[in-house]
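Could you have a look at this structure, given as structure tokens, before my questions?
All protein chains of the complex are present and in place, except for one that has been dropped.
In this document, chain identifiers A and B correspond to the written order of the chains, with residue numbering beginning at 1 in each.
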Amino acid sequence: MISRAWLLSDQPASRAQAAWGRRYQAWLAFRRDPLAVAGLAVALAMLVMAVFAPLLATHDPGAQDLANRLQPPSAEHWFGTDELGRDVWSRILYGARITLGMVVAVVLLVAPVGLLVGCAAGYAGGWLDRILMRATDVFLAFPRLILALAFVAAMKPGVESAIAAIALTAWPPYARLARAEALRIRDADFISAVRMAGASPWRIVLRHVAPVCIPSLVVRVTLDMSSIILTAAGLGFLGLGAQPPLPEWGTMIATARRFILEQWWVPVIPGIAIFLASLSFNLLGDGLRDVLDPKQR
Amino acid sequence: MIEVQDLHVRFGGVHAVRGVSFAIAAGESFGLVGESGSGKSTVLRALAGLIPGWTGAMTLQGRPLGARRDRAFFRSVQMVFQDPYGSLHPRQTVDRILAEPLAIHGLSDAEARIRRALEEVALSPIVRFRYPHQLSGGQRQRVAIARALIADPSVLLLDEPTSALDVSVQAEVLNLLADLRAARQLTCILVSHNLAVVAHLCAHLAVMQQGQVVEALDVASLRAGQAQHPHTRDLVALSRDLEA
């Protein structure tokens, strides 16, 4: 039943067929963009590595071996060892769980909140807009790291509070972005038409305004992922994020940065991991934006 | 069926509609013509409940209309917008656009209704899963008409429904509207700048200029050349001129 011809039929017989056909065409369009495919491949590979870290790791990421400190990469230790003799490859794998987990958690918290606040403010206008936008201004006015610091200081340091702190400071730009888009379309006739259909304001915001704002938000989110990783690293470095034995990538760079000249691989390898993760998310986001816009196809 | 008494609409400092009154019986079609910017669309939008700040009195089937309209109102009153490019959601397929009113009103036989609606406006089933940007201007306007008709309204507000259509499709749409009016006892308000179109579909019309109704007359006297107001006479002269 599900064949290429069925998917690509220009006269779909059912809504499901049309929807699958659209998805398939989106995938075909996505596949034409080699950079986006590369981004997707790297991002998927990293997620797989994070999930299967226990199977792929060659050593216990916490096991110290002070006799083998700061070893260069070898057959025994693929990425060398750090200042406590721990295997860097295994730490990178386990670190992916923490770092990517934090990024994903922050994005899952922040994007929907920003989207909803922005769309509601932009669509409703009036006092609701003013209140919501002043609230975002307040959060925007604080430097990100300082607000996060204050927040973490009030709670106990750890990965969860780091996630909450970063999320708290990361949503206002999304709300701004979504609001700008919502403002642009709220007077459009197609929104009036939905109102004429009898839709409630919530239905309009969720089903008709928000989808228009999502593509620009997706791009912004993927661009922000690297800065989320870096903020997490900053918090970790200050002892307020992931706590030292945990192999978080940012913390790994922070603790190893004094070896940059002699044993450069110790800080550089987690750096490369962060760089690859950010880059792949960016490429993925760019590709997604093109695919999400039906006009591009 | 519809009565509008002394309607005023202000947008900030702009007094767009200044005391418009008219009444329409059930099953009747009423034409609204007049120069561009005279407030025709605004009258329709106020009637449809899309403009918050208006004063005056409007009644639908004897019930006064307030600032907020309930779902039953939107079930019985539908509008076709002037600009077919702006009135369809750019990220929704025709199918989704047509399904939305059905979902909101909880109508069950969505599939059959969508098929029938597309058939009624002479759109081929191929366009059902297309996006608006893949359609030409005339095809979009027909989708908009199909959306307005899909939940079986009893009042249709038509804002220049055929000005984006070529004459062959215009003829089809005008025939369709005439048929529907007969079959469903539809009450229509038709805004158009084309006197011939208004005269074809409506029995009565009002001519607007600068937010006011300057003349109200029936089509027979319009055709007989009995219009009084100079603006109406201008319009009549120009449309005859075009036909000659």
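Note that in this section contacts are C-beta pairs under 8 Å (C-beta built on N, C-alpha and C of every residue); 3 or more make two chains touch, one makes a residue touch a chain.
One rule holds in what follows: contacts and distances are computed from a predicted model.
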Protein that the absent chain corresponds to, by UniProt name, given "Redox-sensitive bicupin YhaK (Pirin superfamily)", "Ubiquinone biosynthesis accessory factor UbiT", "ABC transporter ATP-binding protein" or "NADH-quinone oxidoreductase subunit F": "ABC transporter ATP-binding protein"
Chains on display which the left-out chain touches in the complete complex: A, B
Touching the absent chain when the full complex is considered, from B:Gln5, B:Thr59, B:Ser76 or B:Ser163: B:Ser163
Residue among B:Gln78, B:Thr187 or B:Ser239 that touches the chain left out of view: B:Ser239
Touching residues (missing chain, whole complex) on chain A: 8-10, 21, 25, 183-184, 187-188, 295-297
Chain B residues touching the omitted chain (full complex): 11, 13-14, 33-37, 40-42, 82-86, 134-139, 159-160, 163-172, 174-175, 178, 193-197, 199-200, 210, 222-223, 231, 234-236, 238-240, 242-243
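Please note the rule applied: only the chains that are shown with their structure count from here on.
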Whole-Å gap separating chain A and chain B, where each centre is the average of the chain's CA atoms: 47
Complex interface listing, chain B residues touching chain A: 45, 48-50, 71, 73-75, 77-79, 81-83, 86-93, 95, 100-101, 104-105, 125-126, 128-129, 131, 133, 144, 147, 151
Touching residues (chain side chain A, partner chain B) in the complex: 10-12, 15, 18, 21-22, 188-190, 192-199, 203, 207-208, 211-212, 294-295
